[in-house]
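A single protein chain has been removed from this complex, and every other one stays in its place.
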Amino acid sequence: MNNPLKVIRETKPLVHHITNWVTIYDCANMTRVFGALPVMAHAPEECAEMTGISSALVLNIGTLTSEIINSMILSATAANEKKIPVVLDAVGVGATKFRDEMAAKILESVRIDIIKGNYSEIAKLAGENAKTKGVEATSIDADPEKIAKELAKASSSVVVMTGKEDIISDGKRVFIVKNGHEQMGSIVGTGCMAASAIGSFAAVNPDYCEASRDALCYFGVAGELAAEKSKGPGSFKVNLYDEVFNLSDEKVKSMVNFEEK
Amino acid sequence: MNNPLKVIRETKPLVHHITNWVTIYDCANMTRVFGALPVMAHAPEECAEMTGISSALVLNIGTLTSEIINSMILSATAANEKKIPVVLDAVGVGATKFRDEMAAKILESVRIDIIKGNYSEIAKLAGENAKTKGVEATSIDADPEKIAKELAKASSSVVVMTGKEDIISDGKRVFIVKNGHEQMGSIVGTGCMAASAIGSFAAVNPDYCEASRDALCYFGVAGELAAEKSKGPGSFKVNLYDEVFNLSDEKVKSMVNFEEK
Partner (left out) sequence: MNNPLKVIRETKPLVHHITNWVTIYDCANMTRVFGALPVMAHAPEECAEMTGISSALVLNIGTLTSEIINSMILSATAANEKKIPVVLDAVGVGATKFRDEMAAKILESVRIDIIKGNYSEIAKLAGENAKTKGVEATSIDADPEKIAKELAKASSSVVVMTGKEDIISDGKRVFIVKNGHEQMGSIVGTGCMAASAIGSFAAVNPDYCEASRDALCYFGVAGELAAEKSKGPGSFKVNLYDEVFNLSDEKVKSMVNFEEK
């Protein structure tokens, strides 16, 4: 897709989130600042109906409960029927047995189009012996590109592994996104915002692998621009929103930095 | 009321919120920055008691569940007994059947003094054939001023319809507030913050129609001042808080922009 940001801003897709209570505002606000429309709705009585009027669904298990997982499955079932993309941000998988089990339950119950996590979260989902320190990645033994590609193949999903470099694979293609800045790791929530960006881009681009790559390039470019102007994590976050808002497809084209393997 | 901001800052009314999990921080913080004291408490065991020591109650159904609606009714019942103002921000009415039903349940169970929503939310509550795109207004067929006035008459409540221009009616008077800036729509949460402002002003002014008008004028003036200095939605939000904090009744008087119809 040539001008994804232009398309998002013209079509304003509704992106339904069932997410965590820590970064829920930033998920919503980043979606809005990219140009899509966020909606958060987790009640079992309405979540499937809300998904039914949406163009993408973003699930994030950062502060999961068994009730929330139930709502996620109801909404993802509706999304699968409507054939809109479902993103799962597997926050904290590898930290507790409950997170591992609930992530497995979601993956067995519904189709997830884009599985996202940091290196240890994705490694754990891929069956590796990985531990997550709360929601923070720890180093993994295996080759991350291989893990992403093989999990993508096994699950028929796009896999997004975020870290210093982001790895995106649909089982055939592997993209390495080098945009971004270390300051993005200095605040809580950039990973969650990235999932919202992916949902927004996938809402308008049926090639979910390309959409995920684009979302992380655009978000990463904004991070680079924001870091230049910032004195710390407070001003960085403010500038990140300003820079995303002021992105254009043209500006990103001159700064985009990924390779295909 | 001549100097509502001065009165809020001197009397520091406690404004109890039962609100959504997306903008709960901004509801609390905007209340505080206007000079009132926010408290958020939704447990059924305490919510009525907390309302009992408060001077206003703000309900917002943005991320409703049936349990939260139950707590809202408990608190609003206590507010009705104490004769303190109750604001209902009807977020997302017109998007799902559950929201429509729960809003109706609240309106049937307790007295709501100020009903607030965007154009399609209020139109839906007024019985019009309106749809809300998640929590975003869509265009409506009917005349918004007429809708506001007639819903106000039918419900004996003040009705606040927010949009490019805000319409406020108690069934007799109709105020059109023209303060505000389009940047206020570039971030998530300004609508919710406006409800908190209304709660803070209504806590000190028994003329709820005037209090709602004043709250939106003051908030809109701050938005105008913030927009001048901002480079995007990140800095706009920071500046919005600074400008609300630095408002005075005198400063607003020179910038206020509404008409009475």
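When the chains are written out, they are named A and B in that same order, and each has its own residue count from 1.
Here, a residue touches a chain if its C-beta (ideal position, glycine included) is under 8 Å from a C-beta of that chain, and two chains touch if they have at least 3 such contacts.
These figures come from a predicted structure and were not determined experimentally.
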Where the unshown chain meets chain B, residue by residue: 12, 14, 16, 21, 24-25, 28-29, 32-33, 37-43, 45-46, 49-50, 53-54, 237-246
For chain A, the residues touching the chain missing from this view: 20-23, 25-26, 62-66, 92, 95-99, 133-136, 186-189, 230-235, 237-238
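Note that only the chains that are shown with their structure count from here on.
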Geometric centre distance via CA averages, chain B-chain A, whole Å: 32
